[in-house]
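Only a single protein chain was left out; the remaining protein chains are all shown in position.
Order as written gives the chain letters A, B and C; numbering starts at 1 within each chain.
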Amino acid sequence: MILDKSLIQQYNEQLAATQQKKFNFLKATLQDEGHDVTALLEQLAAFQIAIPSWALGTGGTRFGRFSGGGEPRSLEEKMEDVGLLHALNQSSGAISLHIPWDIPQNATAIKQLAASFELQFDAVNSNTFQDQNDQNYSYKFGSLSHTDKQVRDQAIAHNVEVIKHGIDLGSKALTIWLSDGTDFPGQQNFRRSFQRTLDSFQQIYDALPEDWKVFIEYKPYEPHFYSTVVADWGTSLLFCQKLGEKALGLVDLGHHLPNTNIEQIVSRFLMEGKLGGFHFNDSKYGDDDLTVGAMQPFQLFLIFNELVEGMASQEVQNPALSWMIDASHNVKDPLEDLLQSIEAIKIALAQALIVDRKKLENAQEQNDTTTAQEILQHAFRTDVRPLLAQARLESGAAIDPLAFYRQNKIRQELINQRGVKTYSTGL
Amino acid sequence: MILDKSLIQQYNEQLAATQQKKFNFLKATLQDEGHDVTALLEQLAAFQIAIPSWALGTGGTRFGRFSGGGEPRSLEEKMEDVGLLHALNQSSGAISLHIPWDIPQNATAIKQLAASFELQFDAVNSNTFQDQNDQNYSYKFGSLSHTDKQVRDQAIAHNVEVIKHGIDLGSKALTIWLSDGTDFPGQQNFRRSFQRTLDSFQQIYDALPEDWKVFIEYKPYEPHFYSTVVADWGTSLLFCQKLGEKALGLVDLGHHLPNTNIEQIVSRFLMEGKLGGFHFNDSKYGDDDLTVGAMQPFQLFLIFNELVEGMASQEVQNPALSWMIDASHNVKDPLEDLLQSIEAIKIALAQALIVDRKKLENAQEQNDTTTAQEILQHAFRTDVRPLLAQARLESGAAIDPLAFYRQNKIRQELINQRGVKTYSTGL
Amino acid sequence: MILDKSLIQQYNEQLAATQQKKFNFLKATLQDEGHDVTALLEQLAAFQIAIPSWALGTGGTRFGRFSGGGEPRSLEEKMEDVGLLHALNQSSGAISLHIPWDIPQNATAIKQLAASFELQFDAVNSNTFQDQNDQNYSYKFGSLSHTDKQVRDQAIAHNVEVIKHGIDLGSKALTIWLSDGTDFPGQQNFRRSFQRTLDSFQQIYDALPEDWKVFIEYKPYEPHFYSTVVADWGTSLLFCQKLGEKALGLVDLGHHLPNTNIEQIVSRFLMEGKLGGFHFNDSKYGDDDLTVGAMQPFQLFLIFNELVEGMASQEVQNPALSWMIDASHNVKDPLEDLLQSIEAIKIALAQALIVDRKKLENAQEQNDTTTAQEILQHAFRTDVRPLLAQARLESGAAIDPLAFYRQNKIRQELINQRGVKTYSTGL
Partner (left out) sequence: MILDKSLIQQYNEQLAATQQKKFNFLKATLQDEGHDVTALLEQLAAFQIAIPSWALGTGGTRFGRFSGGGEPRSLEEKMEDVGLLHALNQSSGAISLHIPWDIPQNATAIKQLAASFELQFDAVNSNTFQDQNDQNYSYKFGSLSHTDKQVRDQAIAHNVEVIKHGIDLGSKALTIWLSDGTDFPGQQNFRRSFQRTLDSFQQIYDALPEDWKVFIEYKPYEPHFYSTVVADWGTSLLFCQKLGEKALGLVDLGHHLPNTNIEQIVSRFLMEGKLGGFHFNDSKYGDDDLTVGAMQPFQLFLIFNELVEGMASQEVQNPALSWMIDASHNVKDPLEDLLQSIEAIKIALAQALIVDRKKLENAQEQNDTTTAQEILQHAFRTDVRPLLAQARLESGAAIDPLAFYRQNKIRQELINQRGVKTYSTGL
């Protein structure tokens, strides 16, 4: 389904007056506080979040999956969905492919299709946490960390193949979420698992083109419930140190133990110049993969506070970051869920951008904790939504993408085109 | 596969001398400490743990499932597997059926089969956490708590049907694990969800035969990640209070928030005469469903310490309990996993039985914390395995069921009979 | 220190124009959304939060305490501090006394002093978690749950004495935070500890005047690290059920295990008509006792969402609630910290008040999860601070209490009056 952009324009015209009023008020307030609103709008407009190809269908748990309708049935339809999102918000101008769920059969055609939607190809993702029908060896007991060299070689070859697909499409990074781990004490030797994994990583690293990066994602548990090889940021960093400068850590917000201070981890990675990117989602218990900002919006703001501060600081030497959503849409329309997620991310970004950094730095120097808290809370409590809407309006997106989506019954249209019982590949 | 019991006898004869030596040493030690070893052996022999029909195949996570071979393909084969376990350890003399995964088509035949394996039918389990192909309404947004009366009625009818299957087989209880809950703040009104659920429970309760019970299981999260209707023991107890005396709480060891003191919850339920039964498993992070005793053996002992004390106390009026394993065998042979689980449960029971209750009570009265700790730790540190082996030996089971299972290549035999690529119904 | 109210007036005049502009914008927006802004202002103005007498000094941890200056040295000075807060924000019109830290020697004089500051006396608090110099028996191993009747009787008598002090001052409730518990498995029998506690509670309950309530606070751990007698809301409710209608549960936000859904607990208590009140604070790890709203502002909003919905619902029969802050000010000026806490509470209240209940109810009925989320997030993202400022302005409080406090160097003034090295009784 290709969105007729004039529909957006018509829609925006209806909302223009209200938007103008709200934006003017916010603009005046922000200017009073010394902010350059034009620069803010530019920063917001420029910020693009990649959509993973597996997030366009209904997700589930081990207890079941309740499909919705009109899910994309092919890579092409997935790209169509991302294109739709991007047309609606001009903020999702990239797609992140997962191999083997979405192998591009004809890279040239796929690239042309992407270009037609103004989409880039973000990091490509390998998968050695499931067995595919045609593979020789099972990953039941691990892949890159497996005791059996043949299994490791198969997993390495898969990653190398993923890189090749990425090269064909113009990706510049490989994301490895290695689920390898154990379920019972004694099942494996922790050190040797690490060493075998390092050896495997090294071989994949060696296959990276000059201008590529590899992101080493960490996660404490699930699908394994005793240990995981890349369990935490410390392990991720250790691997990156040993591999070289192309290897960087990747933070998935749901991949932490209860009560973890994630924003400090972000700061540590940045300090070391080793932050590669993000998988955004939200959670209350574990890797719940909920809509971004649905549960802990203040934490999301604090993370962006670190990112904005760190990326702007002369003290930090870190490559540009890769931003991606990684959520599971179990009870909501995936496209609605993604629109909500992107809105939440950009709200957090906008709030972080309006933190008064000078004043904050000063309060920190003085150990004036009350003032430091006031500064952050002031930014967080500011209703920045008119700023986001303005950035969208100015870039041709819908002032309120979700309302537009609903009004235009887009899901119904997709169901009409694709059917009620469609299943997107993925989890 | 029907086990030739003479094989067990032959096997035991080989181990008899060593077992005798170990048992004699333990027996003498326990007698010195004032225990009646014959009574202990009887209590151990009498303790039977039900095997759920869904635990005989390989389990998985939302990220995949790695099947093993020789899994049972039908209810009959599942019963065969439980019969096998029971022959090996004389401790698994019951099966707990799940509907609709294991609908008995011919109850009479199934009962005869059960009798041939000396198996009882423990609590029957309903399932309203998944959609079945033939159902009219989806449980995507809940079942017994659903806002739509038609969905609730369908779920109630299913539970009533499960009771009927149970009656046919001689079960005496229905276990309801109600997964209903929400993933996002605001998705439902907590109070009304409770009230609708209560109304549904009441209708199911009214369908219970005179001598039946209904077990209300609780769980804080998964498959929903914001709220669950029956989230904790307090909610379970509240439902049971409102329903009546046939309603009792059910404790699944993996259904608690981090750091929960489960043994105190067990004590509270017992105090109120409202403990119905257990789902045994173990975990490190969430509802990991690992082999019982694999992660927190001391906690398991402390739970049995409460059970042994409470069930023996004149101060407690609680019906007899229902014991069941509820685990997911993702990386081990399910039968081996179950043998290990039963061993762990009985070790904890045996250790709890040899706690010097008089001395402990005295230490408690005196607030002699050091001594109280010593008493529990002494029981826990005692190697009671020869006691378990002796109870098995005397009841015709294998001295070492797992070793026997391996020696006799039983899994290979099952694969030969059933095939390498078989899939058991269940998770 | 008595605040000259004309100072506030002068201060407000400086800010009046800006406030007017911000309020007008918000007022128009809220009116467009169908809200009665006058009613909102009244509800905000009427909402009063009690300040505990122990929260006016610097708090600490077991590792140390770093005092500030100008702390109140007597009950009178503590009341002066609360009076100061109340003059600044007209939202802290009550004080909650702790016995024995703040025994009123002359109740009549203390009441007159309170009246001069327009302060009420909220719930009185007993303390059996510490030993006082003059007591006969130690609470090392418990108080109301102790194995020794003499210790229990002493603790009961203390609570009765606290009630008497409360009667003298016009309080209408007793809050019992019972820290009793154990540090090691086996240290006590859970059931008997409960029963002894119930017996002690009953005796205290019997000493309550007709129009009084008793609040049973729960907490999972600290100061004891294995078990606590009143560990969770389920136990609190059980005690309240057994005691009678004057007994109600009290929720301290920091007294929960990791990841607990507190708002659902609030709903459960309200549903049962058994919610007595709140101890507000915030936390990331345990009972951190941080400034309210400093860590989880969205959770605070969700709790108020339940309170506003529940207290307005015809389906709920619950007495009026008691609101109190219970925080520990370790690195901030206690008065600044309290001002920030009250602001955060009222922001959450205001946001909860502007939730579109009709639309939310409708979305819930339709299982329209996306819309339900949008409704709550819209309220939360709205910058309601001008509404709070307006309510303050109209009730004679400072538009920005914290800025006023700083501008007028009130802490310095207190130090001048009371000294740099003063220690407030309390933790």
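To be clear about the criterion, contacts are C-beta pairs under 8 Å (C-beta built on N, C-alpha and C of every residue); 3 or more make two chains touch, one makes a residue touch a chain.
Just so you know, these numbers come straight off a predicted model, no measurement behind them.
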With the full complex in mind, choose from B:L85, B:L178 or B:V331 the residue touching the hidden chain.
B:V331
Pick from A:T29, A:S171, A:S227 or A:T425: which residue touches the chain that isn't shown?
A:S227
Using the definition of touch stated at the top, determine which of A:I8, A:L30, A:I354 or A:L376 touches the missing chain.
A:L376
Residue list for subunit A contacting the dropped chain reads 140-141, 147, 182-192, 194-195, 220-221, 226-227, 231-235, 237-238, 257-261, 263-264, 267-268, 270-272, 298, 302, 305-306, 309-310, 313, 315-316, 360-361, 363-367, 369, 372-373, 375-376
Under the stated touch rule, tell me which residues of subunit C contact the chain that is not displayed.
59-64, 66, 129-131, 138-141, 179, 182-185, 187, 220-223, 225-226, 258, 283-286, 288, 290-291, 294-295, 328, 330-332, 427
Could you list which residues of subunit B touch the chain missing from the display?
22, 25, 29, 258-259, 261, 284-285, 291, 293-298, 331-333, 336-337, 340, 347, 369-370, 373-374, 377, 380-383, 385, 402
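In this text, only the chains that are shown with their structure count from here on.
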Here the gap between subunit A and subunit B, centre to centre from mean Cα coordinates and rounded to Å, is 40
Whole-Å separation of chain centres (CA-atom averages), subunit B against subunit C:
43
Going through subunit B residue by residue, note those that touch at least 2 other chains and give them in order.
140-141, 182-185, 187, 220-221, 226, 258
